[in-house]
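Yeah, one chain of the complex is gone here, protein chain that is, but the others are all in their spots.
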Amino acid sequence: MDVFQILLNGIVLGALYACIAIGFSLVWGVLNVINMLHGSFIILGGYLTYFAWHYTGIYPIILLPFVALALFALGYVLQHLFINKVVTAPVLTTLTLTFGLDMILYNLMTVFFTATPRRVTLDLGTLSFGDVYLPIDRLLGMALALVLTALLYLVMRGSRIGRAIVAVRMDRQAAALMGIRVNQVYSITFGIGALMAGAAGAIFAMVFPVTTNLTGVFLGKAFVVCVIGGLGSVPGALVGGLALGLIESVAGYTIGPQNAITVGFLLMLFLLVVRPTGLIGVKGYE
Amino acid sequence: MSIAAVVAYTIALALIPQFAGNYETRIAISVAMFSALALSWNFIGGFTGYPSFSTAAFFGLGCYIGALSQRAGLPAEAAWMIATVGVAAFAAALGAIILRLKGHYFAIGSIAIVEVTRLIISSWGSVTGGGDGLNVPLMTGTPDVVAARILYIMLAVMGGAFVATVIVDRSRLGFGLRCIHQNEDAADMVGVDTTRFKIAAFVLSALFCGLVGAVYASWVGYIDPTDSFSILLTVKVPVMALLGGAGTLAGPIVGAGVFVLLEEFFWANFLQWNRAILGIIIVFLIFFLPGGLLKIRYKNLLKKLSANRSADRSNTVSEGEAKG
Amino acid sequence: MAKPILEIDGLQAGYGDVQVLWDIGLSVNEGEIACVVGSNGAGKTTLLRTISGLIEPKAGSIVFDGEEIAGARPDEVLTRGIAHVPEGRRLFKGLTVEDNLLLGAYLRRDKSAVRDDMDFVLDLFPILKERRLQDATTMSGGEQQMCAIGRGIMSRPRLLVIDELSLGLAPRLVERLSEALIEINGTGLTILLVEQDVMTAFDVASRAFVIETGRVSMSGETSVLGEDPRVREAYMGI
Amino acid sequence: DEDGVLKIGAPLALTGGLADEGKKQEAVWQLWLDKVTANGGIEVDGKKMPVELVYYDYQTDGKRAGQLAEKLITDDGVDVLMAPFGSGHTKIVAAVAERYQTPLVACVASSVSVYDQGFKYLFGTLAPNTGMTESMVAYFKEKMPGLSKVAVYGRDDVFPKAMATALAASAGNAGLDVVYNELYAVGTMDHSAAVSAIKSASPDWIYMTGYTQDLILGRKQMSDLGIDAPIITMVTGPAYAEFTEGLGELADGVTSSTWWHHATSYTDTIGAWSSTADFYKDFVAKFGGDPDYVHGSCAAAADVLVNAVQTAGSTDKTAVRDALAATEVLTFYGPIDFGDNGMNQGREMPIIQVQGEAIKVLYPAAIADAEMTMIK
Partner (left out) sequence: MTAILELKNVSKNFGGVSAVSNVSFGLKQGEIVGLIGPNGAGKTTLVNLVTGVHSLSDGQVIFKGEDVGSQKPFQAARRGLARTFQIVQPFPEMTVLENVSAGAVFGGAAGGIAAGQEAAQAELDFVGLGHVANEPASSLSLPNRKRLELAKSLAMKPSVLLLDEVNAGLNASEIDDALKLIEQISGRGVTILIIEHLMKVVLSVSERLLVLHHGELIADGTPKQVVEDQRVIEAYLGAKFAERYKVAG
C-alpha cells in the first residue's frame, strides 16, 4: 500500500534526521551556540567511516564508535581552544566564529577528500511486506539512530555529566558554585555534539553517498529539526526529526518533490513564530 | 571627520576607471556593492543588534524583481526602482512577522527566509525560469562604458546608504534603535514603539540590498537562484560589517573594502586554500578585533594575546552580571 | 580562644580594570555565625565571590582550614568545604526542588550520606518537603531562598557563605530564615553572612565586620558593635 | 596577441561543489597543452606560434566566474576563452565574453537556453539535448517493443532540468506515456517519496537526471523500494567513473547517453591528436583511468580554437570568431560544425550502458560494442 510505504519512508528518514539534529540541538540549547560546523562534522564522520571501511574492510558498524570518538576529540579541542573564549558573546559572534572554523574544515576536506561522492557499498538488501519495502541499511541506520538517541537521553538524565550539562544550561554561574567546571562541561557538550555528528556521519555513509557538497544540506536539516522539535532537548530532536521526515515524505508524494523542502522550511518558520520553544520545550533533565 | 573620509574615499573609487583597467573597475564595483550591502545590514544588525542573515534574500529578490521587470520591457532604471520598492515592501511585511523573534531564533528565522525565498523562486519556474535562471538584457555600450556606469551607480547606492546611516544615527530613530539593541524591554518601557522602529530598521536594511541586487542583475546579465540567494553572501556581509565595526558609521565601508581586497589577494595567491584562509581571517577577527577595525584598542589587543588563563571564572561572573 | 577556620589577609580583587577590594582582612572562627555588613557597592558580594573562586584575587591570601585557597577554582574551593549561596538565589529553572538540592551534592560520591543530608534539609525546611517535586523557580521568593540555602548545605560544607539573605523577602520569611540559620549553626556548621538589614544580621550573628570601600573599617562582637553610635547611625538609621 | 602568442583563458571551478569537474578540465587541457608545446606550438601563417593557457579558480561561485572572465580578458589579455563546467556558469561567462567581443568556446554546456540569447561570440562543442533525447527514445522503442510508460525525474538545475524536459517532450512526441514527470529541488537529500511515487506509476523506463550523488542515491533507493523497471537511464551518471564506483553492482544495466565516448573511433582528424585512439592512448598513459565526455569535449574545444586561429591567420578576435562560425571539421571527438546559434550540430551521440564493470556503447551502430541488456 502506498500510504504505508510513504509513512514508513517518512519514519525511517525522520529517525536519520533526528540523528543529524541531536548534537546540533544540544550544543545550541546548552552553549547557546549555533554550530555552523555541524554539517562538516557529519560529512567528516562519513568520510572517516568510508575510508576506514575502504582500506580495512572493517564493517562500518564496528567503526562507528571509533569515528564518533575521533569527532568527540575534535569537538572537545575546538571548543576548548576557540569557542570557549567567546561563548558568552552575542549570537553573531559565536555564529561567525563557527562559520569561520567551518570554512577551514571544509577547505581541508575538499583538498584531502575531494568532492567526489563516496558510499559504503554494503547493499544489505531490503525487506518486503507485500508491497511495502524496508531497506535493511536504513532500518539499521534507524535502529542505530534510536539507540544513540536513547543513550544520550539516559546520559542526560542519569549521569553526573548529564546533570552538569543541564545545570550549566540553566545558569552557568550557579553551576560553577555547585562545583561544576563550566568550561570543561562546555567542551564536553560540544564534544558530544560532534560525537553525535560523527555517529550520524557513519550511519549516513552506509545509506547515502557522502560528499562535501552536502554539508550545507545537513546543516539546514539540523536547523529545521531543532526548531520544529525544540532546542536542547533530546526527545525534541527525535520528534522534530520524525515530523520533518514525515512531512517531506508526504509532501514529496502528494505535491511533488520540488516543493517538499519548501514545506519543511515553511513549517519551521511558522513554528518559530507561533511557538519558538518547538513542539517539545526543554524541561529539566532531558 | 569620518564623513569627510567617506566622501574622499568615494571620489577615489569613482576615479578608478580613469586610471586603471576594467579589472580594477570590477573590483571597485565589488567594493562599492559590498559596502552598500554592509551599510544596509548595519541598520538591523549594527544599530538594532538583531543578528539578521536575510541579506541574500533581499539581494536575490532584488535581482529577480529587477530582471523580470526588465524582461517585461521596462527600462533598467525603472526596473531598479521597482525592485527597491518591492523588496522594501516585502521586508515590511516579513518584518512584522519575524521581528517578534529574538536572538538565536531571529537568526534562524532570517536564514530560513533566504532558503524559503530561494526555494520558491526556483520552483516557480513558469515565471522565474526556475533552475534555468534568467537572462537579463545586456546594457548597451562598450565594456568600459558599462563598467564605469555600473560603478557610478553602485557608488551612488553606497553613498545613499551612507547618508541614510548618518541621518538615522542623528535622529530619534537611531537613538531608539540603539536602545532596542541594549535592552528591548526597557526601550519599550521608556516609550519606544519597538515594533515600528524595528520594522523601519529592517526595511532600511532591505531596501538598499534590493536596489544593489537589481543593479547587479543588469550588470552580470544572467542570474540563477543558487547565486542570487547565496548563503555565503548572507554570512559574508555581516562579517564585513563586524570587521569594520558594527554599529559605527563608516565601519561597514571599511570592513567591506578590506574584506574584498583581502579576498582578492588570497584568492589570487593561494588558489587551493583561499577558503581556509578566509576562515582563519574570520577566526582572527573574532578573537582580536571584536569591536572591528575602527574600534581597535591596542592595549587590549596585547592583553588578549596573553590572557584567557582564567576563562573559567571570567565567563561565569560576567554572565552573572548580565542577569543583574 | 576560638580556632579560626577562615583567615583573609590583604585581599585585593575587582573586575577587569575596576578594583573593588583594596585591603580586606578578617577571620571567621569555627562554629560561629559571622556577618559582613556595609553600604551598597562596598564590595561584600565581590568578597564572597573571591572567596568562592568566581573571581581571581589580585593580591592577598585566603586561608581556609590551614590551606591557601586564594586563586583556586570554584570546584576546588567547594571540595575544600566552602559553599556559597549567591545573591538572587539562582536556582535551576525547570528542575524540581529535589533535583536542585541534589545538584548541591554534585561533587559528592557518598550516596547514602547524601540521602541523609537530604532528609536533614527537608526536615529543616518542611515546606520544601511539601514541594519536593515542584519546579523550584515557581516557588515564592522565601521558599526559593530556603531551597538555595538547602542546596548549599547539600555539599556538606564546613563553611556556608550566604549573600543577601533577606533581599526582597517578606518580613515573615526573613524571620523564619533567621531561625533556620541558627538551627543549622547548631549542628556545627560555620556561617558567614552578608546582609543589608543590619538589625536582622546582628540578631543572628555573633560577630560582624563592617566593610567600607573595599576595606574592613570595624569589626567585633555584634552585641558591642550594635551599640556603637557610628554603626547605629550609618547602618541602622538610628 | 600582437606578441605572437595564442593566449587561451578559462575560469575553472577548482574548489567548491563543481571542483571535480573543474579539475577534469584542468587536467585534459594540460595534457593538450603539453602535446602542443612539444610540437613547438601551432602553425599559423607558416610560422610557429606558442600557446599559453591562463586559468583561475572561481570556487564554483557564479559571480566570481564572471569576474574572472573579465580579468582574463582585460588584465591577462587573453585572445579567446573557454567556458567552465555547466550551463549556468557558461551563461555568466558568455555575457562577459559577448560584451568584450571575445570568442568563447563552451565545452560543457548543452542547454539550448545558453545559446538562444543571440550571442555572436559563443560556440559550444556539445550538441543540443533534444538530439540526444530523440535518438534515445527511438532506440529504446526499437529495443523494447512493449515500451509504453516512462517516468522522468530531474534535478531543478540548468542542465539536468533541460535534459529531463527534453526527454519528456521527446517521449511524448514519440507516443510514449509520460506517467511521472517531476523535478526535485536543489538540496534534496532523499528520494524516497519520489521513488515511491514512481513505483506506483509502474513505468517501463525511468529517466533520472542530476548530480552524481543524487543519481547514486536514486538508483539505490529504486532497488531498495522494489522498483523493477527494465530500463533505467541516468544522466550523466555512468559517463563518470564515480558513478559506477559509488554504486557497485547496482550500476549494472543503467543506461545513459553522452556526448562522447572513447570507444568511438574517428581517424584522420585535425588538432593535437590524429585519431580517437591516439587521444585515448595519451590520456590513459598520463592519468591511468578512462577519459569521459568532459575530457573529450574540452580537448576538442581547444582544437577547434586553434583551427580557427589558423584559418583566420591571426589572433584577431573578430577574425577568429568568423572562422569559428564557419568551422566544419572532424576532431578525435567527432565532427564539429557550429550552427546558427553557435551549437555543434549534426552529431550522433552515443548511448552507453554499464555492463558488469565496464561501460559499453550501444548506439550508434557504427561504434556499438555490445547489445543492450534489460535490468531484471
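When the chains are written out, they are named A, B, C and D in that same order, and each has its own residue count from 1.
The rule we apply is simple: contacts are C-beta pairs under 8 Å (C-beta built on N, C-alpha and C of every residue); 3 or more make two chains touch, one makes a residue touch a chain.
On a predicted model such as this, the values are computed, not experimentally measured, just so you know.
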**Fill in**
Visible partners of the omitted chain are B, C
**Complete:** Filtering B:157, B:187, B:200 or B:278 for touch with the omitted chain leaves B:187
**Asked** If you put the missing chain back, which residues of chain B would it touch?
**Response** 170, 172, 175-176, 178-179, 182-183, 185-195, 321, 324
**Message:** Contact with the hidden chain only, please: which chain C residues?
**Reply:** 18, 37, 39-41, 138-144, 164, 167-176, 196-199, 233-238
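To be clear about the criterion, only the chains that are shown with their structure count from here on.
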**Complete:** Whole-Å distance, C-alpha centre of chain A to that of chain B, is 30
**Message:** Based only on mean CA positions, could you tell me how far chain B sits from chain D in angstrom?
**Reply:** 37
**Per-residue multi-chain contacts in chain B, two or more chains** = 119, 123, 272, 274-275, 312-313, 316-317, 320
**Message:** Give me the residue numbers in chain D that touch at least two other chains, ranges are fine.
**Reply:** 15, 156, 183, 185, 187
**Asked** Taking the complex as given, what residues does chain A use to touch chain C?
**Response** 160, 163-164, 166-167, 170-171, 173-181, 282-285
**Item:** Residue numbers on chain D that touch chain B, as the complex places them
**Value:** 14-15, 56-57, 59, 61-63, 66-67, 70-71, 73-75, 88, 91-92, 94-96, 98-100, 111, 113, 117, 155-158, 160-162, 183, 185-187
**Asked** Where on chain B does chain D make contact in their complex?
**Response** 21-23, 26, 30, 119, 122-123, 125, 130-133, 135, 138, 143, 146, 220-222, 224-227, 230, 232, 267-268, 271-272, 274-275
